[in-house]
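Could you have a look at this structure, given as structure tokens, before my questions?
The complex appears here minus one protein chain, its other protein chains still in place.
Let's turn to subunit A:
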Amino acid sequence: MSVLVYTESEQGKFKKTAFEVASYAKAIADQMETTVTAITVNAGDVSELGNYGVDKVLNVSNGDLDKFNANAYASAIAQAAKKEDAKVVVVSASADSKYLAPILAISLDAGYASNVVEAPSSISPFTVKRTAFTNKAFNMTTINTDIKVVGVSQNSYGLVESSGNASSEDFSPSLPSIGVNVQSVDKAKDKVTIADAEIVVSAGRGLKGPENWGMIEELAEVLGAATACSKPVSDLGWRPHGEHVGQTGKPVASNLYIAIGISGAIQHLAGINASKIKVVINTDPEAPFFKAADYGVVGDAFVVVPALIEKLKAFKAQNA
């Protein structure tokens, strides 16, 4: 018996969320007095997983899995769960993991709780805390099945280092027919994604036009941040839809969210309020976003943002 965790990698390197779900799996394994097995797909060096509590790694290397496929990945993870006699399977909240988890749950006859933000408060009954009503509440949920699938919210549990070494073995699951074939992938290279970013710099209609986004991109670059935008901005075509964050856009759960020229409509706040620290820059002191913010600057973005970029550059140079 063990706790199984699916640790995601991209181009052979683990994503940060892989270490978060490994840390989470370790917390469950400690409560259940068992070990953690990770399953990886086409990952490179897996020894890092040992630093986050993984005892054993099952490495799947298969060119057919270079492109993500929910059925194939779910099947591989289900076969690993059976091999390890896992009673709990932990996955992340990435787009891919949220895609495969329901399929995985059905194939294991497992109950599934997603958007989980804390280690289980009890193992029997298995009780977790998850977000509900788009982060406006939490729901304590028990999973009643013999096998449980837990989806951990990004940036909720954090990384917990532990000293240990992970043993590693090859694992060759049989793959099902996949049904959905990827024809092309359109992904910005060398750009931080909103899902993986520690810091997100987001701007709204207050910027007045797409030609003014240069300073937003520069601010993001100085901070190593991803760029995002409000819904009106993507509806107007000023920025690509993939940057739209909010209830009907992408969810954000970054450490720092900087909102510039965004008034803070409730639909926008619903999508971003899982972020830990929120900074608002807006000319209107009555903008509702200030009520949801940790830090605020009342001022003109066209003055504040360039000044902030200069000061941050100086700060970075000093703290490099």
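In this text, a contact is a pair of C-beta atoms (placed from the backbone, for glycine too) under 8 Å apart; a residue touches a chain by one contact, two chains touch by 3 or more; residues count from 1.
Keep this in mind: contacts and distances are computed from a predicted model.
Visitor: Name the absent chain by its UniProt protein name; which of "N-terminal double-transmembrane domain-containing protein", "Glutamine ABC transporter permease", "Electron transfer flavoprotein subunit beta" or "succinate dehydrogenase" is it?
Guide: "Electron transfer flavoprotein subunit beta"
Visitor: Looking beyond the chains shown, say which of A:60, A:89, A:256 or A:272 touches the absent one.
Guide: Answering carefully, the residue with contact to the hidden chain is A:256.
Visitor: If you put the missing chain back, which residues of subunit A would it touch?
Guide: Touching the chain left out of view, subunit A contributes residues 68, 70-71, 94-96, 98-103, 105-107, 110-115, 127, 129, 131-145, 179-188, 191, 193-196, 199, 223, 231, 235, 241-242, 244, 247-250, 255-256, 266-267, 270, 276-277, 279-280, 290-300, 303-304, 307-308, 311-312, 315, 319.
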